[in-house]
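Every protein chain but one is kept in place in this view of the complex.
== subunit A ==
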């Protein structure tokens, strides 16, 4: 039995020798750097590109459909846009908007938190502005959402929901913070600013325009809420001397006509690198409402490739997407058009919150839209439609004309604005429901996604399909 002791002692010796940690230290990845090893310049390209991809392909798409700008080409696809046509709202309907926006915006939050002793003020400013830009859509499409407890990874797996209006006010504050972070001594962007190429004046103008949009959205709500109104008034006062964007805000990380590198809108609605038209492109066409509204408008044949529209959930053949929108597989991708900036200013002036001339801004907005689409000089169109009840500034309803012209200008680019602004203002007037629809009105929101019911069920607000038609977003006092 003496030997047993020796052997046991020996086994322990062996294990002692091998269990020194170096044998097990093989868990570091050689394939993949860590997220926290990337500096803001290395992270901000992907964050801009992917957020914009979700924006143009999903946020844009659902907005265009719900605001009846788009319809289906039922000749090519019998059940084109089936779930959209039938308003199949559920926790899985367009749930990728929530999931992807949060995921991509979290990269901006990572940049905001990055610390390595250097001054990344400009990058953090850009991240804050873009975070506000995209987060506004989370609130506009879903209402209450996690904000103050969001983006903490496993440190907080069950973030509570914040009040939608509170988030709006926080976003306004965060834009002010962003502008104050801009610093001439900040680390350079190098070539990683694929939006403004490091031009911080343009970032300031963009920040002001995003803030203007947040404030304009709040106006009608604030007019029934004195506390909110005083906040809104003081913020507008700051904007009176501000600069706003005068050119389309676009990104281009290096789009090219090869696999996985095409402009993302083109990739889905345009043509493959082999030149084959995508099925999404083939099934998409203008609504009958859109072609009627734009009858005689030179932009119609640029937004679309013809004037054939269909009734949603109807039948027949339609035109396709035009080359004013599909500019090429390597074209810059717009995320906010100059025309939107002018129409927002026009509305704020018209409602008395900014100083200036609303009609001038209205005209500049229409001209900017013509410029974006390559439609030339807009003055003849503006004159011809000046007294039009829907389209003309002097047709009797200037506010309606501003929103309706914005509806036309932002079609297929910022489609969500069409839907959101319709719900906020009721314009364009008389948007039709899809054929055979039994629903009471155009939906007012998206429903919370399945991932929240799976991952955050104590906090998420329980919903059913009817909420899509009657649970309005807080600014919707129309």
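Here, a contact is a pair of C-beta atoms (placed from the backbone, for glycine too) under 8 Å apart; a residue touches a chain by one contact, two chains touch by 3 or more; residues count from 1.
By our rule, contacts and distances are computed from a predicted model.
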Which of "NADH-quinone oxidoreductase subunit K", "SusC/RagA family TonB-linked outer membrane protein", "Sugar ABC transporter permease" or "D-methionine transport system ATP-binding protein" is the UniProt protein name of the chain not shown?
-> "SusC/RagA family TonB-linked outer membrane protein"
Which is it among A:119, A:156, A:197 or A:246 that touches the chain not included here?
-> A:156
Which of A:99, A:225 or A:371 sits in contact with the chain that's absent?
-> A:99
Footprint left on subunit A by the chain that the document does not show | 3-4, 6-8, 10-11, 13-15, 17-36, 38, 41-43, 45-47, 49-50, 74-76, 78-79, 82-83, 85-86, 88-92, 98-100, 102-104, 106-107, 109-110, 145-146, 149-154, 156-159, 191-192, 194, 253-256, 258-261, 267-268, 272-274, 276-280, 282-283, 313-316, 435-436, 438, 447, 449-459, 463-465
